[in-house]
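In this view, the complex is presented without one of its protein chains, the others remaining in place.
Per-chain residue numbering starts at 1, and chain names A, B and C are given in the order in which the chains are listed.
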Amino acid sequence: MKNDLILRVIAKLLIPFILLFALYVQFHGDFGPGGGFQAGVILAAAVIFYALIYGLADARKVVPEPLVESMMAIGVLIYAGVGVAGLLLGGNYLDYFVLDPNPVRGQHRGIFWVEVGVATTVSGVMLKIFYMFADRGKVDEE
Amino acid sequence: MTGATTSMTLGSHFTYFITIFLMVAGLFIVISRPNLIKKLIGLGIFQTSVYLLYIAPAKLIGGTAPILSNAFTVYSNPLPHVLILTAIVVGVATLALGLALVVRIREAYDTIEEDDILARDSNAEDNGNAT
Amino acid sequence: MSMMAVSVLVIIRSRNLFGVIVLSGIYSFLMATVLVAMDAVDVAMTEAAVGAGISTVLLLGALYLCKSEEAHPPKKPFLPLLVSMSVGGMLVYGTLGLPEFSDPQAPIHVHVVPRYLNEMKQEVDVPNVVTAVLASYRGFDTLGETTVVFTAGAGVVALLRRRRKGRKP
Partner (left out) sequence: MNLAPHLPALQVVVPLIAAPLTVLLRQRSVAFAVALVASWLALAISLLLWWQVANTGIISYAIGSWPAPWGIEYRIDRLNSFILVLVAGIAALVLPFSRASIESEVAAQQHYLFYTMFVLCLAGLLGIAITGDAFNIFVFLEVSSLSAYVLIALGRDRRALFAAYQYLLMGSIGATFLVIGIGLLYLMTGTLNLADMGQRLASVQGTRPVLAALAFITVGVSLKLALFPLHQWLPNAYTFAPSAVSAFLAATATKVAVYVLLRFYFTVFGESAVFARLPMQQMMLLLALAGMFAASTIAIFQTDLKRLFAYSSVAQIGYIILGLSFNSVSGLTASIVHLFNHGVTKGAIFMLLGCVALGVGGTSLTRVQGLGKRMPLASFGMVIGGLSLMGVPGTAGFISKWYLLLAALEQGQWWLVFMIALSSLLAAVYVWRFVEAAYLREPHQNTTNVAPTPWLMSVPTAILVLAIVYFGLDTSFTMGTASEAAAALIGGSR
C-alpha cells in the first residue's frame, strides 16, 4: 500500500481537511455537537490514516512516540491545572467563575481549557494505543 | 392495571424491551462464549445497551436536541446525554485495556480460548508438582 | 432498532470473528442513528466515532495478532442463558414501573434539569447545553473520565511495551 501513488496523493489532500475538521469540532463544541473528546478522536484518526498510507515509520517521524506519551499526561495536567487555578484565585476546585473578572467569561475560559485538556489526552492515548498494537504486530511477523 | 393501560404501557416501553433484549444478548455472549475477543464484543454490546436505557427517557416528543436557540422552546433532557458520553469513553477505555490483555495472553498461551487456557494452566500446575 | 436486534443475533451465532467485528461496527452505526432520533446528537457523534471507528480498529488490530476463528462450538449454554434471562427479567420488572415514554412530568424533566435549560444562559452562556453540563456543572466527572482514558493509555503501554531482553515467561 505504501507505494500506491493515488492513495498517497488523496491522503495528502485529505489529511489537512481532517485536521481542520478536528479543530472545528473542538472549538465549535460550544455551539453544536462536539467537543474535546470527539476532536481528540478525529485528530488521532488523521494520524492513524497517515500511518496506514505512508507507513508506521514515517508517522513516527511526524508524531514521535515520546511526544505522544507526554500528550497523554499533559492533557490531564491541563484539566487538573484549571481546577488548581480556580483554587489559587480563591474559588473552589474547578471553579471557573473566578478565572475572569466577568464570571460568564470565566466560565467560557474554563470550558475552553478543559476541552483542550480532554482533546490532548484523548488524541495522545488513542495514538499511543495504535502504536502499541502496531508494534506488537511486527514481533509476530519476524 | 386494566387491559387498555397495560397495552399502552407496553407500547410506550417498546424501547426498553429492545434495550433489555440487547442487554441479555450481550451478557449471554460474555458468559457463554469461550473466545476472549468475542467476550469483549459481548461486553461492549452489554454496555451499549445501557445507553438506550438512559437516553430514551430523556427524549420529549416535539422537543429538539439540547442546543439552545430562539427557535425552540422544548428540549430533550441533556443530563443523561452527558452521563452517557462519559460511559462511552469508559467503555472504550475498558475495551482497549481488555484487548491489550488478550494480545498478551495470546503471546503467553498461544490461544485465546478460555478452555484451552484453563487446561494449560492446570497441566502446568500438575507438572510443577510432579517435578 | 429492530435491525440492531437482528445484528446482535447474528453476532451470537457467527463464529467468524472478522465478520463479528464488522457487524459490531454496523451495530454501533445503527445505535448512533437511534441516538440521533432521540435528540442525543453529541452522544451519537461520539458513539459513531468510538463504537464504529476506534473500537473496530482496535478489535481488528487485536484480531490480526490472534486467530480469526472461534475454535470450539460453544457448549452447554443453559446456565448462562438462565443467568442473562433472569437479569433481563429483573429489568423488565423494573422498567414496567417507569414513567411513560416522553412524559414531560417525569421526575427527570422536572428536577435538576430545568436549571440547566433555563438559567444556563445567564450562568455559563454556552448554546450547547451538553457541553455546559459536561465541562462546567459536572466538570469533575469529565476530569474523572479524562483520567480513565489516561489510565487506559498508560495501562496499555505498561502491558504492551516491548521488552528489550526476553519476554516474560
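The rule is short, and it goes like this: contacts are C-beta pairs under 8 Å (C-beta built on N, C-alpha and C of every residue); 3 or more make two chains touch, one makes a residue touch a chain.
Keep in mind that what you see is a predicted model, and the values were worked out from it rather than measured.
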In the full complex, displayed partners of the excluded chain: A, B, C
Chain not shown: contacting residue from A:25, A:44, A:59 or A:72: A:72
Residues from chain C at the interface with the omitted partner, ascending: 90-91, 93-99, 106-113, 115-116, 136-141, 143-145, 147-148, 150-152, 154-155, 157-159, 161, 163-164, 168-169
Touch residues of chain B, complete complex, unshown partner: 27, 30, 36, 39, 43, 46-47, 50, 53-54, 57, 79-80, 83, 86-87, 90, 93-94, 97-98, 101-102, 104-105, 108-109, 117, 121
Touch list for chain A against the chain that is not drawn: 69-70, 72-74, 76-77, 80, 83-84, 86-88, 90-97
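Throughout what follows, only the chains that are shown with their structure count from here on.
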CA centroid of chain B to CA centroid of chain C, Å: 6
Inter-chain centre distance, chain A versus chain C - centres from mean C-alpha coordinates, in Å: 21
Averaged-CA centre spacing for the pair chain B and chain A, given as whole angstrom: 26
Multi-partner residues of chain B (at least 2 other chains): 65, 67, 85, 89, 96, 99-100, 103, 107
Interface hub residues of chain C, defined as touching at least two other chains: 41-42, 46, 50, 54, 58, 61-62, 65, 127-128, 130, 134, 142, 145, 149, 152-153, 156, 160
In the complex with chain B, residue positions of chain A that touch it: 31-33, 37, 129, 132-133, 136
Chain B residues touching chain A - in the complex, by the definition given at the top: 65, 67, 85, 89, 96, 99-100, 103, 107
Touching residues (chain side chain C, partner chain A) in the complex: 41-42, 44-46, 49-50, 53-54, 57-58, 61-62, 64-65, 122-128, 130-132, 134-136, 139-140, 142-143, 145-147, 149-150, 152-154, 156-157, 160-162
